[in-house]
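Please read through the structure below; I'll follow up with questions.
Removed: one protein chain of the complex. Kept in place: all other protein chains.
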Amino acid sequence: MQKVAILGLGIMGNGMAHNLLKAGFALTVYNRSREKAAALEAAGAQVADTPKAAAESAELIVAMVADDAASRSVWLGDDGALAGVRSDTLLIECSTLSTGWVRELAELAGRRGCAFLDAPVTGSKPVAESGELGFLVGGDAAALERARPVLEAMGQRINHLGPVGSGAIMKLINNLMGGVHVAVLAEGMLLAEQAGLDMQQVVTLLSNGAPGSPMVKGKAPRIAARDYDTHFALRWMHKDLSYALDEASRHNVPLPTVAAAREIYRLALGQGFGDQDFAAVTEALRPKPE
Amino acid sequence: MQKVAILGLGIMGNGMAHNLLKAGFALTVYNRSREKAAALEAAGAQVADTPKAAAESAELIVAMVADDAASRSVWLGDDGALAGVRSDTLLIECSTLSTGWVRELAELAGRRGCAFLDAPVTGSKPVAESGELGFLVGGDAAALERARPVLEAMGQRINHLGPVGSGAIMKLINNLMGGVHVAVLAEGMLLAEQAGLDMQQVVTLLSNGAPGSPMVKGKAPRIAARDYDTHFALRWMHKDLSYALDEASRHNVPLPTVAAAREIYRLALGQGFGDQDFAAVTEALRPKPE
Amino acid sequence: MQKVAILGLGIMGNGMAHNLLKAGFALTVYNRSREKAAALEAAGAQVADTPKAAAESAELIVAMVADDAASRSVWLGDDGALAGVRSDTLLIECSTLSTGWVRELAELAGRRGCAFLDAPVTGSKPVAESGELGFLVGGDAAALERARPVLEAMGQRINHLGPVGSGAIMKLINNLMGGVHVAVLAEGMLLAEQAGLDMQQVVTLLSNGAPGSPMVKGKAPRIAARDYDTHFALRWMHKDLSYALDEASRHNVPLPTVAAAREIYRLALGQGFGDQDFAAVTEALRPKPE
Partner (left out) sequence: MQKVAILGLGIMGNGMAHNLLKAGFALTVYNRSREKAAALEAAGAQVADTPKAAAESAELIVAMVADDAASRSVWLGDDGALAGVRSDTLLIECSTLSTGWVRELAELAGRRGCAFLDAPVTGSKPVAESGELGFLVGGDAAALERARPVLEAMGQRINHLGPVGSGAIMKLINNLMGGVHVAVLAEGMLLAEQAGLDMQQVVTLLSNGAPGSPMVKGKAPRIAARDYDTHFALRWMHKDLSYALDEASRHNVPLPTVAAAREIYRLALGQGFGDQDFAAVTEALRPKPE
């Protein structure tokens, strides 16, 4: 079996790591705060002190972190993973990142002779735990074939979108749609609430009707219950919409509804909702009783 | 069987009228341009020259027109339906209208002793033809029971939302979500297109993913094919978003993504896309090749 | 001297009425709550109990009220001013209204043989008091000549824009620009504040720089001081932006920044800022200290 390193043990990375162990891979893990690695260590994973140390023992490295800054910090610098790779190491970035940084990282990988895939995931915590993630992959087909056994241990639907960066773009498109679906859901449900409709009925009608996306079906009952337990933190949705808007600038595509949504997520950020589920954007828009 | 009049024989009204005939109701129809009534006349409907004349022969009147102005013109004035009603006539407005006008009309109906329901429909042309429409009903329960046989001849899911105006509000909420879902779909698909992704793959991923609402599933392949054959005209989506924003003003609910979407539908209106399907909003945003 | 009636004694109407008295016109005033007329009565004005009564004694009627609904209530109905006019009465609507209602009112006036002008004003409370208002006039030139002595008693710059409705449109354009200027000023000043700049310096630089409109110069120091003493109430700015967006729908003109601004004024309305100055929109956007 391949030796795999995983960098980043957040909600998603943790589930992915457990599935790699279950599938029998020799696994080394790294996380900024080491305590998150305890359960994995007990289950048989090696724990590295630096990304570089994790990389040195690996044939294939998977990163799963929050944003460009976190990705830069695990790959770059004296202790970064790039300092520990060999020319035959395969690098897989599963985080949701800007395409600018993804392409820069791919180039840095190339200079060290390493193949690189951007492979952001679709699915949230329970899906990561059950090994049913989807992967949106950019990079060359040969590299994807080398990665396939590892990806299949963590997920099910592996979509090859095209050259490096293609996976990152598709992920941003997926998330910009999710971000706007939830923003307009918040708007519509607040209108229903203020107009005095029965919210359970509204949840049912929207879920079963034309706007009933899985996103809407998942969030509508939680908005009705004001349950913002974090499946995906509002600050990361704000970040993803920001990356999508940057990408749009590169291609001269206007994104007016995304832009409007991003500002209200930022409004919610400024009101302290950053660590709650992004459906908490509802609270930033709700009229206050007089 | 009840004697029914139907006012308005557009795409939707026409399908509804045929289903009423099929179910055995004695039907009188009125349409501004009489030629649209020919097939119904051949199938056994009476054709009235004015809404008033249609109303005089009816126990129950269904209106299905485009907007507030059209609704005012069939109900009000010397030749309007209100001039022909009796105190036991039941009035059912199935058009998508502003709640302001719906409440005004309900009051005018009440002055003549008539019961009134707002009962806008969900579903588009094929659903109207197959008799599978949904109804979002506002008004009192007794009136709804009287209307039920007629509504069941035209549709399947009859949802009672609350007092007069509740159906109209729920319909606006449904449509504001549809309008924003298609606007952000246009944005996301244009970003995919300009970034060079394979559009069939994008359609599949969005349709099967978290944003895969029935609306997204229906429109994504058509946007990819630039097929804007009219299921629901862009000018009516612009109108519905406008009514929703007016309703939001009444309740102090901000609708930032709806507001952004409404302006780009208006941009598309100004470019001549008003009579095409509202998915044609895509064309107003697409970067032009240099 | 002409006999003049004035309907509406709010902040603006009150100042206008005093100037008409000063100029020697025989003045009858009407206000919904009669106590606001006391000072004018002491100064020599007649006080009427209904708009109709005020109209009966007048050759020229000036209305200055808050919105379409208030305008309808003073002109229409059994006690409304239209019920008291003669065919040679000249009607002048100085309120900021939707063009739809202005044109409807002009038509109703025409049916009674009355000439009609829409003549909304520019300037706020102190300008109304000093008799330096500007008038944006729609209607025919002969009617404007008849109105001129009265308008000149209340203001200075009388601009004839074109046929009925032209004054109303120009006023909406003026106010939509003011509404957006203050919205973006709020945004920019909050960014300056959160970034730690010296706010007095920011006020000076913005006031003296390219964005230094009279509107910006007037509001910037008040936003810095969080002084929202009402010069123009936020709810009326929300209303004017709404009328402007309706007007834009008639002409297929997209107004994306106006639409974005209107939603944040509505956000502020929902937080209870409706009766404060519209610069209070700043408070609805300010990040909260954690």
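Read from first to last, the chains carry the letters A, B and C; within each, the first residue is number 1.
Criterion: a contact is a pair of C-beta atoms (placed from the backbone, for glycine too) under 8 Å apart; a residue touches a chain by one contact, two chains touch by 3 or more.
On a predicted model such as this, the values are computed, not experimentally measured, just so you know.
In the full complex, the chain left out of view touches A, B, C. Only one of C:Lys3, C:Arg146 or C:His181 touches the absent chain when the whole complex is considered: C:His181. By the touch definition given at the top, chain C reaches the unshown chain through residues 122, 134, 136, 159, 161-162, 166, 169-170, 172-174, 176-178, 180-181, 183-185, 187-188, 190-192, 194-198, 201-202, 205-206, 209-216, 218, 244, 247-248, 251-261, 263-264, 285, 287. Seen from chain A, the chain kept out of the figure touches residues 238, 242, 245-246, 248-249, 252-256, 259-260, 262-264, 266-267, 269-270. Although one chain is not displayed, chain B still touches it through residues 256, 260, 263, 267, 269-272, 285-288, 290.
Rule of thumb we're sticking to: only the chains that are shown with their structure count from here on.
In this assembly, the C-alpha centroid of chain B lies 36 Å from the C-alpha centroid of chain C. Counting partners per residue, chain B has 248, 252-256, 259-260, 263-264 as the residues that reach two or more other chains.
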